[in-house]
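Here the complex is missing one protein chain, while the rest keep their positions.
Let's look at subunit A:
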Amino acid sequence: MAMEVEGEEMVTPGEVLGKASDVKAGRGAYLAPHNKTVYASLTGRRIVIPPSPASPDQRPTVEVTGHKAYGAVPELGSVVIARVTKVMAKMASADIMCVGPKAVREKFTGIIRQQDVRATEIDKVDMHLSFRPGDIVRASVLSLGDARAYYLSTAKNELGVVSAESIAGATMVPISWTEMQCPLTGQIELRKVAKSGG
């Protein structure tokens, strides 16, 4: 009967795993659109998972499990925690620190563009009134971007600045979705604040 076949074979990135008509690409594999072949994208062991009997698509899924543990990698749509490093006129760069609940092992860079900061009035966004260097933000990955950085977005209520330090050096308390207040001096600073809680 159909069972998980634990392949003894190690595959390397770029090896052909099967034709698109025969197998579906799972984790660690991808489908090359131009010649409809499934290739491996990681180094590891090849695993074939049989299709569930209820699904209409009866192709088995081929996956590659890495033989060494690697840290979390940002995927499309995942929610990441990042620290803002630089704020410029039209975008802000941030270092991605956690993907979901897991911390990353190596440095990933993300960019939050002016039009991705919030959902409304995107052309009137002032980057300096939304983020400052050193802020911790929760963002979602919009796209894998280019070689330099992922594209991140904070255009939802629950995304945005989670924790920030005021000019006086104290951790600020959020007041509204645009303001945070310093507990030492009472000064209000403007940020794009994430809605926390329920």
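FYI, a contact is a pair of C-beta atoms (placed from the backbone, for glycine too) under 8 Å apart; a residue touches a chain by one contact, two chains touch by 3 or more; residues count from 1.
Heads up, the rule we're going with is that contacts and distances are computed from a predicted model.
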Practice problem: Would you mind picking the UniProt name of the chain not drawn here, from "Ribosomal RNA-processing protein 40", "Transcription factor bHLH146", "Coiled-coil domain-containing protein 47" or "Cytochrome c oxidase assembly protein COX19"? | Solution: "Ribosomal RNA-processing protein 40"
Exercise. Check each of A:K19, A:K102, A:H128 or A:K195 against the chain that is not shown and name the one that touches it.
Key: A:H128
Quiz item: Of the residues A:M88, A:A103 or A:I122, which one touches the chain left out of the display?
Solution: A:M88
Quiz item: Can you list where subunit A touches the absent chain?
Solution: 86-89, 127-128, 132-133, 167-168, 184-185, 187
